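The structure under discussion appears below in the form of structure tokens.
Complex shown without one protein chain; remaining protein chains in place.
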Amino acid sequence: MIELRDVKKVFNQGRGSELWAVRGVTLDLEPRQVTVFTGPSGSGKTTLLSMIGALARPTSGRISLDGKLLSNLPERFMTQVRRRTFGFVFQRFNLIRGLTVLENVMLPAYPLAPDYGDLRHRARALLTQFGMDAKADDKVEWLSGGEAQRAAICRALINAPRILIADEPTANLDSARSRELIGLLGELQDLGKTVLVASHDPLVFESARVSRVVEMRDGLLAEGA
Amino acid sequence: MRKSDLFLCAVAAASALLLLSALDAGLRARAAAPVIAQRSALVAALDLTDLALFTEARYTRHPSQADLHSAFQDHPMALEHFPTGALVPAPIPGRSLP
Partner (left out) sequence: MRQFLRHQRYLIDYSLAALARRPGKHLALLLVYTLVVFLLASVMLFTQSLRREAALVLAQSPEIILQRQLAGRHDLMPAEYLDRIGRIRGVSAKYGRLWGYFYDPAVRANYTLMVPPPGSPEHGEPAPGEIVIGAGIARTRGLEVGDYLSLRSARGEPFTFRVAALLPHSTELVSTDLMLLGADDFRRFFAFPVDRFTDIVLQVRNPREVRKVAEKLSLALPDTRPILREEILRTYDAVFGWRQGLVFVLMGGMVLAFVIFAWDRAAGLSGEERREIGILKSIGWETGDVLRMKFWEGAILSLTAFFLGYLLAYAHVFYLSAALFEPVLKGWAVLYPDFRPVPFVDGIQVATLFFFTVFPYTVATVVPIWRAAVTDPDAVMR
């Protein structure tokens, strides 16, 4: 259960380019559901997700995870929580060039320094699960959009996080791949994961696999969320 | 093979070579002792005072014997005109002698 209480976020505070990305969001998010945040560009959904996922701190307000406060932890603890709890899938895939698919998938586990054989095994299992085992030793530059996104999902799952956060995951995919991806996200829900997605793609927020849609506009929840 | 394994192997091999070079140095220094002894013997027999390294000019050939003015022998303002003169500094005069 994720709880947000009057969360606000401002960038470049006090300067001419001051921007309030999130202006006060209060929200409860149920676990084991696929929740989609939707809204026009600039509505604050990406910023909100990054704060939920402990990638950034709110300027004011509180974010709690299962009753424990997340938003005011020092950086090291935030990173640890983030590593254990959250997995991220980005709009631009954000795979590290020059490394193979397998190496990319293993990357998030490096700071934890698990046994090498175990880690490789885990990574291969994930790739197999998402149909990418044939590409395991290919360099990521050679992947198609859909393959890269699946590799990114595997990477996001290597540390077995409870919550997956995806930011515009279908933005660089065609319709067929987008539908595939939504199906994958639904599968993750079946596996007991919580999935949070930011997307303005109708294919996503109109999908049957989505449990809840949260609309945002100008940094606030739109009416009827 | 893991990339890091390759690198660590390379480092291990290089370290081994380094140690080997130290060993080689020790052995060859020992083996050179008779040659050095021959040189010493000649130095003693002929009253030699310098290594015959820089045969360009007098003060580079016998830097220990050169007087302080050799470098300026041609002219008080003469700048160094022998290349190896740059490698050979002026001799250090005696300390406590009047």
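Each chain carries a letter (A and B) given by its place in the written order, and its residues are counted from 1.
Operating definition for what follows: a contact is a pair of C-beta atoms (placed from the backbone, for glycine too) under 8 Å apart; a residue touches a chain by one contact, two chains touch by 3 or more.
This is a predicted model, so every value here is computed, not measured.
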Chains on display which the left-out chain touches in the complete complex: A, B
Contacting the left-out chain in the complete assembly, out of A:55, A:73, A:171 or A:203: A:55
Interface residues of subunit A (partner: the chain not displayed): 46-47, 49-50, 55-57, 75-76, 79, 82-83, 88, 90, 94, 96-99, 103, 107-108, 110-111, 113-116, 155-156, 159, 167
Absent chain, residues of subunit B that touch it: 2-8, 10-11, 14-15, 17-18, 21-22, 24-26, 28-29, 32, 35-36, 38-58, 60-65, 67-70, 73, 82-85, 87-89, 91-94, 96-98
